[in-house]
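First the structure, in the form of structure tokens, and then the observations on it.
Complex shown without one protein chain; remaining protein chains in place.
Take a look at chain A:
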Amino acid sequence: MEVAHSLLVSHDKIEIMMASNSPCAACKFLRRKCNQDCIFAPYFPPEEPHKFANVHKIFGASNVSKILNEVLPHQREDAVNSLAYEAEARIKDPVYGCVGAISVLQRQLIRLQKELDATNADLIRFSTNQGSSFFNYPSNWNNDS
């Protein structure tokens, strides 16, 4: 029993070792050894090679590393995801990237705001017209009676 248990424990250890030995997507791409303290490893898992490939193509590994070192550890995942999003947008649209989306959204905001202003103006007109017409009824009715 003890032998079996120790075998199981060592098997688990081997599995853990194998998992930690698998290089992250960044180190695979850069063809280098993935160390324990690799800054990319937590954010670029080996099953998402395109994520790092895109980010590397647009920003470059060293720039990404600098950005990650400038932010706090709990913010790094969001930073990487936003960089990946921007990189993907830039690859899809090399001229405008995600700035194109910003422009589209701003135009839609302006259009909706105009529509809202027009609707509110109509509402005011209706409310004043309705108010005056409803207020007339009781006074007329009272006069008639």
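Operating definition for what follows: a residue touches a chain if its C-beta (ideal position, glycine included) is under 8 Å from a C-beta of that chain, and two chains touch if they have at least 3 such contacts; residues count from 1.
Definition applied: contacts and distances are computed from a predicted model.
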| item | value |
| --- | --- |
| Listed names "Protein ASYMMETRIC LEAVES 2", "Protein O-mannosyl-transferase 2", "Phosphatidate cytidylyltransferase" or "Proteasome subunit beta", with the criterion being the UniProt name of the chain not displayed | "Protein ASYMMETRIC LEAVES 2" |
| Footprint left on chain A by the chain that the document does not show | 57-60, 62-63, 67, 70-71, 75, 78-79, 82-83, 85-86, 89-90, 92-110, 112-113, 115-117, 119-124, 126-127, 129-130, 133, 137, 141 |
